[in-house]
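Here the complex is missing a single protein chain, while all its other protein chains stay put.
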Amino acid sequence: MQSLLRPAINKGTDTMKIIRSAGIGIIAGLIASVAVGCYRSPNTTWYEPHDYKGADDPLLSKLEQGGLHAQLDERVRAVQTDR
Amino acid sequence: MKKHFVLTRRRACWLCLCLLCVLTLSAVIMAQERGPNPRGDFWGSVREGVSGYTAVSSAGHDVLIHNGGQNWREIRNGLIAGISPWILAGVFTAIMLFFLIVGKDKLEEPRSGIRIARFSLAERILHWFTALFFIILALTGASNLFGRAVLIPVFGQAPFAAYMQWALWIHNVSGPLFLAGLLLEFIIWVKDNIPKKIDIIWFRNLGGMVGKGPRPHAEKVNGGEKAWFWVMILAGIVVGVTGVILDFPIWGQSRATMQISHAIHATVGLLFVAASFGHIYIGTIGAEGTFEGMWRGSVDASWAKQHQDLWYEHKIKEEQA
Partner (left out) sequence: MARMKFLCDVERCIECNACVTACNNEHDVPWDINRRHVVTINDGKRGEKSISVACMHCTDAPCAAVCPVDCFYTTVDGIVLHDKDLCIGCGYCFYACPFGAPQYPEQQAFNVRGKMDKCTFCAGGPLPDNSPEEYRKYGRNRIAEGKLPLCAEMCSTKALLAGDGTLVSDIYRKRVMKRGGSMDFWRWEAAYPGQGNENRSENDKEK
């Protein structure tokens, strides 16, 4: 039975070098990717009206016609200003 | 002759130090000169998230401005959703390159026709139970993070939302089942997975997968399998515990706890999925004859001799005795 046992040969420093450089590569990659992910654009995100693909809201077209907005502004002046 | 000023390293250090001192001093002076500003300080503290009184005491309403939400948003939308596709793609590409360059780990000797029992039926059922829920959780979880960018343009918003409604529910129910399977796996397999010195030698030889020469020794579970076992257990517990915190918002955990849990859950979960690519590769196309062990429950004697020689010898001795 003992003869079946094969000697475990340490393939030596070459393999260790590969492992080490691979490890350094992985860590460097992780640091780089974290640095990239941390970058944040200073621009504000504007959610443009209609930037939405769901069901239609009839209010949107009403508001775009402008008449309703004027009506609402009139309402502000009527009920919100100090008396 | 005129002597030019040379910026040596030492001089640069002194310059930086002086600049730092001036800056600190000016900051201190400015802070003193500003003086108290009650109204500014009042709203400053509100911006920092002080709590007040509210008659409407639903979760967290006593705080006017929660700052954690923006941090969580940056972490989820920027860090996690920004990096993880690259990590997943990178790991997948690396494995594919390994497959193309190094190739399949073939059986060195022809099949002997002798079968050696490797995993019992109960072990196999447990493995595939856990694996099934792992895949379900990975797919539904990835849909949740990437679906908006990837699936909505393909399938449209309403069909995706209908799918996501189910996917979320399935994810939330599968999670505890996966955690249970994982803990059972830990109980039945931990005895074979205690790290030993032999595993270091196994790793130094890259498991005998690359190059020629004799293969490293291994017992029933080799170094690579042990590494996967511990990655799976540790990542699984982290993902499982944070998942349960998110899954049961009925124990009064705060929003901050859930934000942190979510960030950990998503990060570790995605790394777990990336690591699982390696396990799936080696268990299916990566090494000839490995899949039989978990599917049929037995392996060919040639496979055992090649990959798990000490276990093979132990089995032969058992057979002879």
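Lettered A and B in written order, each chain numbered from 1.
Throughout what follows, a contact is a pair of C-beta atoms (placed from the backbone, for glycine too) under 8 Å apart; a residue touches a chain by one contact, two chains touch by 3 or more.
Every value quoted in this text rests on a predicted model; they were computed, and no experiment measured them.
Asks: With respect to the chain omitted from the figure, which of B:I87, B:L107, B:L132 or B:L168 is a touching residue?
Replies: In the full complex, the listed residue that touches the missing chain is B:L168.
Asks: May I ask which residue of B:C13, B:V50, B:L97 or B:V241 touches the chain that does not appear here?
Replies: The missing chain is touched by B:V50.
Asks: Tell me which of B:P195, B:G211 or B:P249 is the one touching the absent chain.
Replies: B:P249
Asks: Given that one chain is not shown, which residue among B:S112, B:Q157 or B:S298 touches it?
Replies: Hidden-chain contact among the options goes to B:Q157.
Asks: Against the chain that's been left off, what residues of chain B make contact? List them.
Replies: Touch set of chain B with respect to the missing chain: 38-39, 42, 45-46, 50, 52-56, 58-67, 69-70, 72-73, 76-77, 143-145, 147-148, 152, 157-158, 160-161, 164-165, 168-169, 172-173, 246-250, 255, 258-259, 262.
Asks: List the residues of chain A that touch the chain left out of this view.
Replies: 44-60, 62-64, 68-69, 71-73, 75-77, 79-82
Here, only the chains that are shown with their structure count from here on.
Asks: Distance from the CA centroid of chain A to that of chain B, rounded to the nearest Å?
Replies: Chain centres of chain A and chain B, defined by C-alpha means, are spaced 18 Å apart.
Asks: Given the complex with chain B, which residues does chain A contribute to the contact?
Replies: Residues 1, 4-11, 15-16, 18-19, 29, 33-34, 36-40, 53-55 of chain A touch chain B in their complex.
Asks: Tell me, which parts of chain B touch chain A in their complex?
Replies: On the chain B side, the touching residues are 74, 78-80, 82-83, 86-87, 90, 152, 156-158, 161, 198, 201, 203-206, 211, 213-217, 305, 309, 313, 316-317.
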